[in-house]
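One protein chain omitted, others in place.
Think of it as A, B and C in the order they're written, each chain with its own count starting at 1.
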Amino acid sequence: MTDKIDVQEVKLTAKDFKSDQDVRWCPGCGDYSILAQVQRTFPTLGKKKENFVWISGIGCSSRFPYYMDTYGFHSIHGRAPAIATGLKIAHPELDVWVATGDGDLMSIGGNHFIHACRKNVDIKLLLFNNQIYGLTKGQYSPTSERGKITKSSPYGSIDYPFNPISLALGSNATFVARTVDRDPKHLQQMIKRAAEHKGTAFIEIYQNCVIFNNGAFFSLTEKENRPEHTIVLEHGEPMIFGKNNDKGIILDGFEPKVVNLNDGKYTIADLIVHDEFEESPVRAFILSHMTNHPDLPTPFGVFRQVVIETYNEALERQIKEVTEKKGKGDLDELLFSGNTWEVA
Amino acid sequence: MTDKIDVQEVKLTAKDFKSDQDVRWCPGCGDYSILAQVQRTFPTLGKKKENFVWISGIGCSSRFPYYMDTYGFHSIHGRAPAIATGLKIAHPELDVWVATGDGDLMSIGGNHFIHACRKNVDIKLLLFNNQIYGLTKGQYSPTSERGKITKSSPYGSIDYPFNPISLALGSNATFVARTVDRDPKHLQQMIKRAAEHKGTAFIEIYQNCVIFNNGAFFSLTEKENRPEHTIVLEHGEPMIFGKNNDKGIILDGFEPKVVNLNDGKYTIADLIVHDEFEESPVRAFILSHMTNHPDLPTPFGVFRQVVIETYNEALERQIKEVTEKKGKGDLDELLFSGNTWEVA
Amino acid sequence: MENENGKEVKSLSDVTVMFAGDSGDGMQLTGTQFSDTTAFIGNDLNTLPDYPAEIRAPAGTIYGVSGFQLHFSSKDIHTPGDGPDVLVAMNPAALKKYKVNLKKHGTIIANIDAFDKKNLKLAKYDTNPLEDGSLQGYHVYKVPITTLTQEALKNTKLSPKDVIRSKNFFALGIMYWMFNRPLEPTLKWINEKFKKKHDVAEANTIALKAGYYYGDTTEIFTARYIVSPAKLPKGTYRSISGNEATAMGFVAASVLSGHQLYLGSYPITPASDILHHLSKYKNFGVKTFQAEDEIAGICSTIGAAFGGSLAITTTSGPGLALKTEAAGLAVITELPIVIVDVQRGGPSTGLPTKTEQADLLQAMYGRNGESPIAVLAASTPSNCFFMAIEASRIALKFMLPVILMTDGYIANGTEPWRIPHESELPKFDHELETNPEGFQPYKRDENLSRPWAVPGTPGLEHRIGGLEKENITGNVSYEPDNHDLMCRLREEKIQKISNDIPELVVDGDEDGKLIVIGWGGTEGSIIDAVKKAREEGFNVSRIHLKYINPFPKNLGDILSKFDNILVPEINLGQLSKILRSTYLVNTIQFNKMRGLPFKTYEIKDKIEEILGGSND
Partner (left out) sequence: MENENGKEVKSLSDVTVMFAGDSGDGMQLTGTQFSDTTAFIGNDLNTLPDYPAEIRAPAGTIYGVSGFQLHFSSKDIHTPGDGPDVLVAMNPAALKKYKVNLKKHGTIIANIDAFDKKNLKLAKYDTNPLEDGSLQGYHVYKVPITTLTQEALKNTKLSPKDVIRSKNFFALGIMYWMFNRPLEPTLKWINEKFKKKHDVAEANTIALKAGYYYGDTTEIFTARYIVSPAKLPKGTYRSISGNEATAMGFVAASVLSGHQLYLGSYPITPASDILHHLSKYKNFGVKTFQAEDEIAGICSTIGAAFGGSLAITTTSGPGLALKTEAAGLAVITELPIVIVDVQRGGPSTGLPTKTEQADLLQAMYGRNGESPIAVLAASTPSNCFFMAIEASRIALKFMLPVILMTDGYIANGTEPWRIPHESELPKFDHELETNPEGFQPYKRDENLSRPWAVPGTPGLEHRIGGLEKENITGNVSYEPDNHDLMCRLREEKIQKISNDIPELVVDGDEDGKLIVIGWGGTEGSIIDAVKKAREEGFNVSRIHLKYINPFPKNLGDILSKFDNILVPEINLGQLSKILRSTYLVNTIQFNKMRGLPFKTYEIKDKIEEILGGSND
């Protein structure tokens, strides 16, 4: 990444990233934490402030750009990845970030999402997943659990939810991670990791909507549940979890399985050692299917990070190659090319 | 499926499914074979002719409905799954089929595709994947290989392609299969399997475009290549392939690997036994990543089939439940409900 | 003027009150209760909710204020009132935001407990307006509503936070006392609503009564008011909002037509409530599909219509923009769908919670090619019910897509509605095709309507699509003359509808110096403005358009008989454009784009300006 770092003369602080606009989320909304962690992390990235751009769609989460003292664009519903893609391709020197919601990215914006992943444009997608449509006052979203009772599903929704991590992996995303609003440190880590990735970086952030879906993630975030119901992925580390670090994950054929490290049957050496950088996405896909599984802990952390040429790099390379071969374009030459004739 | 079968008095034949319209594809186009196999398979399904509906978007492939003597709808680009969804939900007695192309379904229609998979609406999606935009005369598509030179990528495309099977699995599709225009029998089998599946059924059909992408699949379809470069998935069977059936696939950690059955190290018992019906999609996902892999054969057949309640079933169930509980709706009762008062 | 309990009782014919407070203060609920009770005792009424785009903006800020304006009367009224006579301000921001509209000598009931330093600052007040004399000329009642509520509830088991949440019922109680309304309807509602939360029910009951008794006993209120029932036509009434009426109208259309109702929709303010309402009516066989986006919403609707459903899709402006390509598909395939556009402030995301009428040209022309569509517009909350039925009836009879326009104001506003019986509703006359004999997909009847032959019908297998169709056979055709013919037929079919809709009836003289013509949700303001102008001696007539494409047959005739045509619109002159090009008549535009319905006086002043000759 060093080629991109251009140390600022004045060191930036979180405050430099706070805009003059009043934050208008509901008191207690998980979005506050995400904003705070971004504002804390950005000064540590060693990048120029004026090169940051935040792009969002529509939704509570999409108000995000107003609160960041960077360039920002609060666009239309679902289209932020497409706008970000154009901006990044056209102006690769910029650091382009997208703030989006589960309706914005997974419902109306689904196509742009999977295509951004596929194309590996160097943009960062932060999904504020509260499993509900917040701004429109509480309809179920494509990540809501089946059976959810909401305004538009008074008898329980009959939709099966997406697993955003699986969908990203099915679209060949090169960086896929998950974190949660209530774990500021982990959130900061993931933001930093995404910032450092070259290529489309996707972070699913579990975010609590206090008004319309309060407690959706309490089984994963509250102290008493967390150790038994979640596992933190760490590259090169065996997959251990549990209050007493006494449980681990092994691969049983195609499926992950929980084993007890105390009953003498298994040792740490039997466990899956996490590998973020594996080229094939199949490991990450298997881990993604541990999400909300009745018998398995839900993983947090980086599921996958691989480095391949980004779309914007490829484009710049091609422009360079063609220009080297053909010479820099000359307008007169272009206009007068082909079959011409003179009239005297 | 028995509840749906309603044997026709007159037995149908392939001819009954041929419309009076001249077929207008280029001579030699792979679409002809797909049409023929559908027309051959449909009479064997034991369903009522008038209940079949073909819906398509725009593209060469999307001309399909005109040639079937069923109800048909040649709609707009990318939207066939959404139209099919509405039709099936509203009228679950119909057999709703979609004919679509790699531009139609994977590019502009990507969102409707992943949502149809997720929602498990009982519609059948046949993707005519020729890895090119045919109708618009040859631009690369989201399934074209990187580096492809086309009208819109004169210096080689810089897009990475989708793996449609992986994308379908990442969207939780309940039936996912692959076949090819040049293997009529296998194609018929897959059509039949899709027809019998309750839920969204997705078949990727490799289809040769003689004009703009001739030979895209020759390495998989031509006699000399086929046995070594492809493997046919059969439920309950070990994964064997090769001209002499002397190669097999084992799972090495997270990754499939080719082994030689003749060198004494491995026997058939070591091989992966294919299981179409496994609940978790991870096995199917692993197999999908064997596609176009330099060291692995490309799989054909059913990657996955699981049966869960379809969207349309759930909706009918819910209507029934609510009606049982509340009684059949009465208009006057509805209008006069709530706070009313009399003016005399 | 009577006396009761030592207080003066004044009789009024017409009052506007505004409940305003923080988003979390429950003002929408309070307003709704007041209006239900008011309807119940027989006043005519009209409401205007006004809430922020944020879900819960930070407490105390001006942009976090939520207001509910309500106009009630012993006469026939049609607007939520130009400005409140009484403003209930639960905090300084509410006072700041709505004082501008308060009528001269109006009344302010302020919750002084909320007028602390912090809140004053959030509301951008340098000094306390309750004390700095800036409210001189108004009747200001400073009531410690929070404290009084706490006091009243001190013996309940609720948490202090929950206690405070009951303060809106205290305020409501005061207003019930002031305007002589019965408590029973609200008490009944509380008991039903909080059936399972007994504590809350009890607290709200106590708070409501405490407010009422406070009005009765305290010294500060010197007068109370009586607004007698309005003389409304006989019948059973309910209060209804436009969105609810729209939803019920489609259910009625489904019952009347015998076609299952299908809704494919994607949530969007201010249209979502139609989806919410319809998803409750599963026992009517109504199928609602929350689609992945607006395009899937309309496309699934087209699929359902192809299959024989009464199929509709609901949205607002940005969603309508997304549906245009598919709407064109419905045009060329001549399938019956209804698209409901609940208009809001634009362009783009614009002012999502505010009202506007600026989607008319988009509805008329926003599709590629010559792609005519029938356009209807509802004019009041309850009129949405009838227009939903009309839109359905026309779509099915003429086999074409219909756009029904409403707007945020009538969608969220409420009015009393005399409930019609099934027998009073429009009749549907159209049939499904079932006969294979001589069947041709694009054979037309006398209305130019093609047969509706739905999948599942033996022998009618056929193909439709977005490529130009040969007339009669429906085969794909690139024939130049056929295309010209089909483009004209599609347009002509729209014009045929004019045989099937009522002619306009002029309100006022049939010729003269000035006619005011409006469309959609401005009807209330125009009616009242014209009435007032007439009362002041101005000779002005009025018509209102609910059918816009096609226009009623006699529109041109009517317009030709007036010297001046005033077209008030909440846009920059969209209907005006269409009138000018259709009839080559000059129009006087009157346009405000403030996210708000017209005030009666604005239109009345304009009328006077024209007829007073000062602007000719």
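What to note about this one:
In this text, a contact is a pair of C-beta atoms (placed from the backbone, for glycine too) under 8 Å apart; a residue touches a chain by one contact, two chains touch by 3 or more.
None of these values were measured; they are calculated from a predicted model.
Across the complete structure, the visible chains that the omitted chain touches are A, B, C. Note on the undisplayed chain: of the listed residues C:129, C:328 or C:552, the one touching it is C:328. Of the listed positions A:33, A:85, A:207 or A:305, the one in contact with the omitted chain in the full complex is A:85.
Although one chain is not drawn, the whole complex shows that of A:60, A:94 or A:290 it is A:94 that touches it. Along chain B, the points of touch with the absent chain fall at residues 22-27, 58, 60, 76-78, 107-108, 110, 133-137, 139-140, 142, 151-155, 157, 159, 211.
By the touch rule set out above, chain C reaches the unshown chain at residues 52-53, 63, 316-318, 320-322, 324-325, 328-329, 331-333, 345-354, 356, 358-359, 361-362, 364-371, 465-468, 478, 480-481, 483-484, 487-488, 490-491, 571-572, 576-578, 580-581, 584, 586, 592-596. The set of chain A residues touching the chain not shown comprises 19, 21, 48-53, 55, 58, 65-66, 69-76, 79, 82-91, 93-94, 111-112, 115, 315, 318-319, 322-323, 325-329, 331-332, 334-336, 338-344.
Please note the rule applied: only the chains that are shown with their structure count from here on.
If you average the CA atoms of chain A and of chain C, the two centres end up 40 Å from each other. Separation between the centroids of chain B and chain C, computed from CA atoms only, is 44 Å.
Contact of a single residue of chain C with at least two other chains is seen at positions 282, 292-293.
Shown for chain A are the residues in touch with two or more other chains, namely 107-108, 110, 142, 155, 159.
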